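Only one protein chain is missing from this complex, and each of the others stays in its spot.
And now, chain A:
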Amino acid sequence: MATASSNIKGFYRQKKKESGIRKPTSTKSDKSSLLHAATLGSDFTPPSALVSHGSPDLKDDYDKNEDVLRQFDMNSAYGPCLGMSRLARWERAQRLGLNPPKEIEGLLKGTKVRSECLWDGCI
């Protein structure tokens, strides 16, 4: 199978979409631990392979709003996100006195965004 090995890169396309959780700033860049990703969204820095470099891909299946909402989903301070709609989770956070950012409520009630958390349908 000599031919297969030479074409391996074409065989398995390595194109990775600009997905993954990106944080605007990170203090511990190399001490990231994937195990903590689900619980400490604020300290997680994904490996550089998952972060897009250069110009943004405009054909993304999600946009800035979705990114903000995903950060909200992953923030463990507001509790687990799975099994609740984002708005219900925001309202729960509000009721428990956690002061979730008002802009999230605005996004969820106003614009056309996904009402379910990022794991919905995947788990």
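Criterion: a residue touches a chain if its C-beta (ideal position, glycine included) is under 8 Å from a C-beta of that chain, and two chains touch if they have at least 3 such contacts; residues count from 1.
What we mean here is this: contacts and distances are computed from a predicted model.
S.K.: Just to verify: the chain that's not displayed, which of "Alpha/beta-Hydrolases superfamily protein", "CTLH domain-containing protein", "Origin of replication complex subunit 4" or "DNA polymerase delta small subunit" does UniProt list as its protein name?
M.R.: The record for the missing subunit names the protein "DNA polymerase delta small subunit".
S.K.: By the contact criterion defined above, which parts of chain A meet the unshown chain? Give residue numbers in ascending order.
M.R.: Residues of chain A in contact with the hidden chain: 39-40, 76-77, 79-80, 82-85, 88, 91-92, 95-98.
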